[in-house]
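One protein chain is absent from this view; the other protein chains keep their places.
Note that the chains take the letters A, B and C in the order they are written out, and that residue 1 is the start of every chain.
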Amino acid sequence: MIHFECDYLEGCHPAILQKLQETNLEQNLGYGVDPHCERAAAMIRIACDAPDADVHFLVGGTQTNATILSALLRPYQGVLCASTGHINVHETGAIEHGGHKVLPLPSTDGKLTAEQVRSALEAHFQDANHEHMVQPGAVYISFPTELGTIYTKAELEALSAVCRDWEVPLFIDGARLGYGLESSQSRLLLKDIARLSDVFYIGGTKQGALFGEAVVFRSRELARDFRYLIKMNGGMLAKGRLLGIQFEALMEGGLYFKLARQADRLAEQLSGAFRAAGIELLIDSGTNQVFPILSEAQAQKLGREFGFEYWTRTPDGRDAWRFCTSWATTREQVETLAAAIKDLEDTKN
Amino acid sequence: MIHFECDYLEGCHPAILQKLQETNLEQNLGYGVDPHCERAAAMIRIACDAPDADVHFLVGGTQTNATILSALLRPYQGVLCASTGHINVHETGAIEHGGHKVLPLPSTDGKLTAEQVRSALEAHFQDANHEHMVQPGAVYISFPTELGTIYTKAELEALSAVCRDWEVPLFIDGARLGYGLESSQSRLLLKDIARLSDVFYIGGTKQGALFGEAVVFRSRELARDFRYLIKMNGGMLAKGRLLGIQFEALMEGGLYFKLARQADRLAEQLSGAFRAAGIELLIDSGTNQVFPILSEAQAQKLGREFGFEYWTRTPDGRDAWRFCTSWATTREQVETLAAAIKDLEDTKN
Amino acid sequence: MIHFECDYLEGCHPAILQKLQETNLEQNLGYGVDPHCERAAAMIRIACDAPDADVHFLVGGTQTNATILSALLRPYQGVLCASTGHINVHETGAIEHGGHKVLPLPSTDGKLTAEQVRSALEAHFQDANHEHMVQPGAVYISFPTELGTIYTKAELEALSAVCRDWEVPLFIDGARLGYGLESSQSRLLLKDIARLSDVFYIGGTKQGALFGEAVVFRSRELARDFRYLIKMNGGMLAKGRLLGIQFEALMEGGLYFKLARQADRLAEQLSGAFRAAGIELLIDSGTNQVFPILSEAQAQKLGREFGFEYWTRTPDGRDAWRFCTSWATTREQVETLAAAIKDLEDTKN
Partner (left out) sequence: MIHFECDYLEGCHPAILQKLQETNLEQNLGYGVDPHCERAAAMIRIACDAPDADVHFLVGGTQTNATILSALLRPYQGVLCASTGHINVHETGAIEHGGHKVLPLPSTDGKLTAEQVRSALEAHFQDANHEHMVQPGAVYISFPTELGTIYTKAELEALSAVCRDWEVPLFIDGARLGYGLESSQSRLLLKDIARLSDVFYIGGTKQGALFGEAVVFRSRELARDFRYLIKMNGGMLAKGRLLGIQFEALMEGGLYFKLARQADRLAEQLSGAFRAAGIELLIDSGTNQVFPILSEAQAQKLGREFGFEYWTRTPDGRDAWRFCTSWATTREQVETLAAAIKDLEDTKN
């Protein structure tokens, strides 16, 4: 059985294990104020072309989202996001646990438009009863989105412009940031993300690290007292160096992006195999997630040898499934799967 | 410079790194429902002699404390603890962030007495205005305490009896549990901890793991829906296997206890060296933390070659410092320090 | 200018002022444990035919909703409601401030169906990732709804049955309860509300009181320690007797229902006037709220002499407005308005 269920099935890239091994007996002070974290932060500032950025390391995504939003929002404020947004759907109410309403806007492709955000802000402040409603105090988007789609540069620039006009911070969840940036369909660079957002994070967990998310604030002012918030939200790792070490390894020589690129290309190979077999894809964004629409027979047949996840029912009543590649996926695994897909051609129903 | 500031200065015990290496390319489902977590949980149930216990793995202590208390308390309830308790002092209000008041009782040695708890409960319910006050809904103690002291078996049994009388759950923070159990002054066994508490955790971070705390609930009922709470509190690790793997390694052949024992014995050697040099210890509990009372000159002299932490001012105006040993401390390091202590004898002021 | 914007424009029914006057110099203990609260609670238990009910008095609706939900939900649970529900839209996130996600289900008429609730519960527990999502822990409906519609007895029985099947409490917001029960279209009685829900409240603020909501729990068990929660949520009135006195007055001789009936009949008269003038009503439920769809010219013309509130844009792009009657609305006021409506007939555009 070869597994394609998600992109966090394995441990970590060997370069990270290697570095953990080499540094294991170093003595470092705790809680993220060690030389590894410092170096990793410096490498990230350079990679982002953002010398004034403030960089912090947390362990996981839900924690990171809750912590960032606790920094951005006042108590009566909520966060605008796509209805499909991770914070709205898959974090067991962590944002609400912190006291803030998630304000979902309808989305079928996982994206928010600048126009949606502008009109939500306008609608709020024009409503005579706005003090009886949660004030939108931040905008959350994911890049790539939870549905695997990606924003174009123009879309992101428009969103960013609206947010700056209204003085509402834009926060980009980059749990799979590399897979998005390295998509052959994307023209966005890391420095665009840094320039157009107020805060974002570079996801490690799903892209080669054991765990870890590197949060990048556009300025120290926005990040004021953020370390208190990390601690309060239970995200301050005692052996903080583990986060620094992993991001040092990932930033070194652009490993993070190489691994993402390689996973994206393998996913494209899978997309091609599905299309060649006459199988429609729910969306096709060039990231590491592939969403074929399979008949029951096809799904069953593939399911005998491969692991993959049920995704969603399409509006016309068919079933879409998710296959993920990752830094750990090999060419051989993909070729084996591609061959099995080819064999499906006579199994449409 | 040899560092004794704390017990989380290094990475992890080699057996853990080894196991991470060996399992790195295994494909496991995420979020703690993998075979490693299962096996580690089974090993812990056996070690605790608690076949009905429910075991969960979290990343760090503050997160673990907040998550457990969110399971035990209703919104208007608070948690009784010693005024020195970690949740009262050093977690940036994580418990209050979750909506609960910490109810500190005065303590000079870090411990709560059964009598204190009983009378706090009695006082609350006898007060005509009790509905205007936070109801004590759980009792939190640390073993060993934040001051390095340990409960005797009789003390713990008395505390446990009061809690059961009043139907208030007893929660033991075991961030340094092994160091406490392996103290030559302790007669308590892991299974006593499991038997006398309602929930406790076996701390990994400070005892040989990269990170990780194993939470043990006395029954599945008490732990109902605990995984929702882990996720909501941002403590659910995507690659949950990392926690399982580490606790497998620590439980195997009792490694966890061996490492603690070894650190405790090295600490005793340091205690002996201080005493031999005529230096008083603030307390002496046989755990891995040593608290000598040093003159300024002594502290300066040791500080040239060794790292250690300022602890507290004693009631009579002298300064106590903290030296920790850990699984990573070597006999050589301790002997070097012991020799330097011996040299202090003529540096009293 | 005669105002019909809402049903809380005036002070209170004279019987209440009278009773406040008469009791003003009585000396009563504070916080709701006085003889007036006791008597009012007893009268409500009788009116509800619910001898085991536990009755509490709070000041306002948002506070009452937040306090009740803090009693019903565990931290990782949310509350199912119609997307139009007051708690979802118009309480500045009070429920989320208390840590709980509001889980809106789509609704165009303000109601939830039993089927919607059943399938939401089913969908949650069948989802393999349910621990990553907020667990539905209560169902909130309003009677009448925020759109002025009312549940039929069959609808409410079906909802109640689903909730009991799934052991999820059903909570009915009765801010305008009387207006709903007294609608000529309703066959439900107060005792049906008490029998079919787990907790509900009898709204005073909008039905003749200065303020006040009487919360009725089906059993003392469900309401355990509810007074702590009232205090914690800032809803415990020092001079609690003010709530008791007002509900004594409202319950005496069924005044509460008489006032509601009278307002409903006046609203029906208005509905008739609009229909006679060829003006469509958005909905027509027989409660005290009337929602005519007016042209701009009509709205302007009426607006010169009468106060009313913009409600919503209809799907086909027209504008609906809200006119409310209340215990304080007089026959003369309604006749004056009805005459003005009659004059609209030639002002369609």
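In this section, a residue touches a chain if its C-beta (ideal position, glycine included) is under 8 Å from a C-beta of that chain, and two chains touch if they have at least 3 such contacts.
Just so it is clear, the model here is predicted, and its values are computed rather than measured.
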Option touching the unshown chain, where B:Gly11, B:Gly32 or B:Gly78 are the choices: B:Gly78
Hidden-chain contact residue, picked from the options A:His36, A:Lys231, A:Arg261 or A:Arg322: A:Lys231
Selected from C:Arg187, C:Lys239, C:Arg313 or C:Lys342 as touching the chain missing from the view: C:Lys239
Candidates C:Cys12, C:Val55 or C:Ile341 - the one touching the absent chain: C:Cys12
Residue ranges of chain A at the interface with the undisplayed chain: 31, 70, 74-76, 98-99, 131-132, 135, 225, 227-229, 231-232
Residues in chain C touching the chain absent from view: 2-3, 5-6, 8-12, 14, 17, 20-21, 23-30, 59-63, 66-67, 91-94, 97-98, 205-206, 210-211, 228, 231-239, 241-242, 307, 328
Missing-partner contacts on chain B, residue numbers: 75-76, 78, 89-93, 96-97, 99-102, 129, 131-134
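Note that in this section only the chains that are shown with their structure count from here on.
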Chain closest to the middle, measuring from C-alpha centroids that were averaged per chain: A
Inter-chain centre distance, chain A versus chain C - centres from mean C-alpha coordinates, in Å: 42
Whole-Å gap separating chain B and chain C, where each centre is the average of the chain's CA atoms: 51
Inter-centroid spacing, chain B versus chain A (mean Cα positions, whole Å): 34
For chain C, residues that touch 2 or more chains besides their own: 75-76, 99, 131-132
